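We show some of the complex, not the whole, and keep each chain where it was.
Labels run A and B following the written order; every chain starts at residue 1.
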């Protein structure tokens, strides 16, 4: 049976830290779905959703087992519909750990078959966060080395 | 002298984790006041304040020494008015600890007689947070097992 993992997030924007987790996750899973949570009603993204989808698809175009989707429902529910039994998650630090610990247990309550699997972000990317990158980009700073594509 | 404790929070909504702390707190205190911080001007609650008060009252109707109140002032001041010498607080994880450590010291500065008392949330409830429950409920997920009442 194929092992399918969801890699959920808002990815505003998708960083080299995210790319690191997805590529390393390929050793574990037969298929990875990058799933961008997106609520059209209260959307307030820095990078428009369509642009982000297209940039990520481009980044992984050489990988037929990596796909990109958007969703506007519970992650646990979206995983079920896609036959994804795993959530792939990156951990950068203890703040991430405490958050993921909470989310992972609630996801299991909502979907008992859903297992959250964690990789620790590679040290050179551990300081990256989408919010810091937005801040740098907003003020005209150069973020090209922090993203796996050209914004 | 009666030991009266305030259990303050926004409780939007009140969870099984909160219930766990209140019930265990009954062993320590003669009276517990569940105090819902509520600023009418900038209120932006998911569950309306009147509904929440009524649901919590119902939850504890068998306990004459548990009451529910709303307040719109400093917690330290509201405690003083109610002759509550203790703040009862639940700790779920290190993020909670760091936050409570700060708040507790400021509360003591504002009201030198006010002692913050902590219980560690039982493990089966440690992942619950009001914000996660709101998110699940917003998307139509089943939260009935996470709340001590029917929403």
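Here is the rule we use: a contact is a pair of C-beta atoms (placed from the backbone, for glycine too) under 8 Å apart; a residue touches a chain by one contact, two chains touch by 3 or more.
A quick note: this is a predicted structure, and the numbers were derived from the prediction, not measured.
Asks: Note that 2 identical chains are shown, then give how many the whole complex contains.
Replies: In total, this homomeric complex is made of 6 copies.
Definition applied: only the chains that are shown with their structure count from here on.
Asks: Once chain A is fitted to chain B on CA atoms, what angle does the rotation have, in steps of 5 degrees?
Replies: When the C-alpha atoms are superposed, chain A turns by 120 degrees onto chain B.
Asks: Could you tell me the distance, in whole angstrom, between the mean C-alpha positions of chain A and chain B?
Replies: Once rounded, the distance between the two centres reads 33 Å.
Asks: Which residues of chain B touch chain A in the complex?
Replies: Result: residues 92-95, 126-129, 132, 136, 139-142, 145-146 of chain B touch chain A.
Asks: In the complex formed with chain B, which residues of chain A make contact?
Replies: Those in contact with chain B are residues 73-74, 76-77, 94-95, 98-99, 101-106, 109-110.
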